[in-house]
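A protein chain is absent from this complex, but the other protein chains hold their places.
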Amino acid sequence: MSSVSAPIARDSHAGTLPVWRRSARPYLLVLPAIALTIGILYPFVLGAMYAFQNYRANRPDSTRWIGLENFQNIFSDPEFFQTALLTAQFAVAATVVETLLGISVALLLARSSTLSRFLERLLIVPLMIAPVIAAIIWRLMMLPTVGVLNYLLSPLGIRPEWTGSPRWALFSIILVDVWTYTPFVALLVLAGLRSLPRAPFEAAAVEGASFWYTFRNLTLPMLWPYILVAVIFRFMDSLKIFDIIQVLTQGGPGDATMSLQVRAFEQAITFSRYSLGSTYMLILWVVVYIATRGLIVVLSRAQARAAGV
Amino acid sequence: MAREGIVAVQQETQATAGDRAFTTPVSEPIQSRRRGVPWRDLAISALTVLYFVFALFPVVWMIILSLKPQDKLFTTYFQFEPTLAAYREIFSGAGGQGGATFLRFFVNSLVVSLGAVLVSLVVGVPAAYAFARWNFRGGESLLFTLLSFRFAPELMVIIPLLVIYRRLGLFDTHLGLIWVYQLITLPLIVWILRSYFQDLTPELEQSALLDGYNRPQAFLKIAVPLILPGLAASGLLAFIFAWNSFIFPFALTGSNAQTVTVGSLSFLGGATPRYNLTAAAALIALIPPLLLALSIQRFLVRGLTFGAVKG
Partner (left out) sequence: MATLTLRAIRKEYGKLVALDGLDLDVGDGEFFVLLGPSGAGKTTTLKCVAGLETPTAGRVEIGGRDVTDAEPNTRHVAMAFENYALYPQYSVYDNIAFPLRSKRYYRPPVEARSVIERVTTTLGIAHLLERMPRELSGGQRQRVALARVLVRPADVLLLDEPLSHLDAKLRATMRAELKSLGDVQRTTSVYVTHDYLEALALGDRIAVLREGSLVQVGTREDLWHRPVDLFVARAFGQPQINVIPGEIVSATGSSTFHSRDGTVTLPLQAPLLAAGTPVDLGLRPRDLILGEMPGMLPIRGQVYVVEPLGRQREVTVEIGENRVAVVTPQEDIASGDQVTISVAPERVLMFDGATGRNIMSDGLPESRMERAVHPEAVGYA
């Protein structure tokens, strides 16, 4: 015994937990989380069910099951395809611009001069502002009279219609989204750049590689996992775009900026067509579900790559 | 071109300490290395500033707009006497629905966001620990389900909740929002804290077990203190996202539990939209999350990617 000889009770069954108690431990710990999850899943399932009914909130008593009728109607409705197309256009355009711009900003900031270190602290400002607030800000700026944008651009001879015309409206939406979320990509890529090892770049320098050569063949491949994560997060989020559109254009002019979720909102809340709204959402949800599975695969591979590089 | 490239890369790489390529500041200005005007540096700085003008000008202009007196709103852009009248007005009850003041919206946001984060922490911390330390059946599915909440279209849940909440009397209540905000806050906290717990070597807790502590004690005395920074940061990030949420309060609240994000819009409606009030409201709405975000900057990459990228 060690010199501290405190007598400890030696009960032959002391501290023995039955095996089932021990293996139940993780389950006990997640029990509250499971309860909460079920609490969230219940409305989900309910919502999914609505898609197979003809639930109208203003006529709840005439609700009955209609199977796939909603889906048949939707898929033969040009409005749906227009909405889906617009959503896809927006998602692709916004994601591409944010990615390219974000990478550029990250590269600009990676030099770590005094200026860039100071500015980097302000990088997250647009990102941490609520999208709806960002939309309010830009909406105010786009106002023809009070708004400052037209005032600043008129010397250049540009008079954009912003939310006035269909083409400009989509552009405006994308602009606000880019403004808000480019920092996300930049932040991620910057973190990636900072994690890159020095040795390959030194070797490239010694061998006389130009900037673009280094960038294309060394930097970019090593940054790929980070870029991929950013792209997937942004793309999946843009599919559900709502806040910005609701504030800026409410889907207009006409139907020019109706995204899937905005349309669903209109159908469900404004027109009380709960079932139709749910159908739109179910379709979007299936797309997102499949994408989430793919995301997990990509994320784990990106994680492994980033660690192994 | 090649020579220029070599110098640039050399400067890039020589300017670093340790073995990271892009971290330490440039030690010498490029003038001492080459003669002539440093076009490249200038261009880079110019582009950087250009982007940040784009990023920050809207916020700056909002501040200006919010300080404009009502009568000068339409007459001038930048020449006026700044006044706090707009702020006084929104807090005294102008605008809004049914006389609810903006202050009330602010308090609602605070209550609901804080409540949601607290609930998620209480539920999420033990769950994250379980996911990190054990490999149990159903664990992966639960984790995946939580992740899918983050990307799920919100309306999917909102439509049925409109029905459920009316039946349960949760429509336009703080509790109703706190419940639905779990969609935002719980996945974030669980996934991030799981990655923090995974980073802890199990030996520390094992050592505590042998030192005479039982599992709950080892968890509280050893594991939790070591992830406290991560816990605080993820709590703050979750708060930010909860605060910034729009579609949930927009659909599920009326005048009682409305949050600032929705409330900011209220000054735009009606016959005479009050732009300076809107600007002031928007600014107030964005200040808390912004301040919090600035305090957890180092943590952001890890938080925003749910722990996937350590950054």
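We just call them A and B in the order they show up, numbering each chain from 1.
The definition used in the following text is that a contact is a pair of C-beta atoms (placed from the backbone, for glycine too) under 8 Å apart; a residue touches a chain by one contact, two chains touch by 3 or more.
Note that the coordinates shown come from a computational prediction; the quantities given were computed from them, not determined experimentally.
Undergrad: Sort through B:S92, B:S207 or B:S295 and give me the one touching the missing partner chain.
TA: B:S207
Undergrad: To test your reading of the contact rule: which positions on subunit B touch the chain that is missing from view?
TA: 201, 203-204, 206-215, 217, 222, 225-226
Simple rule for what comes next: only the chains that are shown with their structure count from here on.
Undergrad: Can you list the subunit A residues touching subunit B in their complex?
TA: Spelled out, the residues of subunit A in touch with subunit B are 23, 25-27, 29-30, 32-34, 36-37, 39-41, 43-44, 46-48, 50, 57, 101, 104-105, 108-117, 119, 121-134, 136-138, 140-141, 143, 145-146, 148, 151, 179, 182-184, 187-188, 191-199, 201-202, 204-205, 208-214, 226, 229, 233, 236-237, 239-240, 242-243, 246-247, 260-261, 264-265, 268-269, 274, 277-278, 280-282, 284-285, 288-289, 291-293, 295-296, 299, 302-303, 306.
Undergrad: Over in the complex, which subunit B residues touch subunit A? Could you list them?
TA: Interface residues on subunit B, with respect to subunit A: 1-2, 4-6, 8-10, 12-13, 15-16, 18-26, 41, 44-45, 47-49, 51-52, 54-56, 58-59, 61-62, 65, 73-74, 77, 119, 122-124, 126-127, 129-131, 133-134, 136, 139, 142, 144-149, 151-164, 179, 182-183, 186, 190, 215, 240, 243-247, 250-251, 261-262, 264-265, 268, 275, 278-279, 282, 285-286, 289-290, 292-294, 297, 300-301, 304-305, 308-311.
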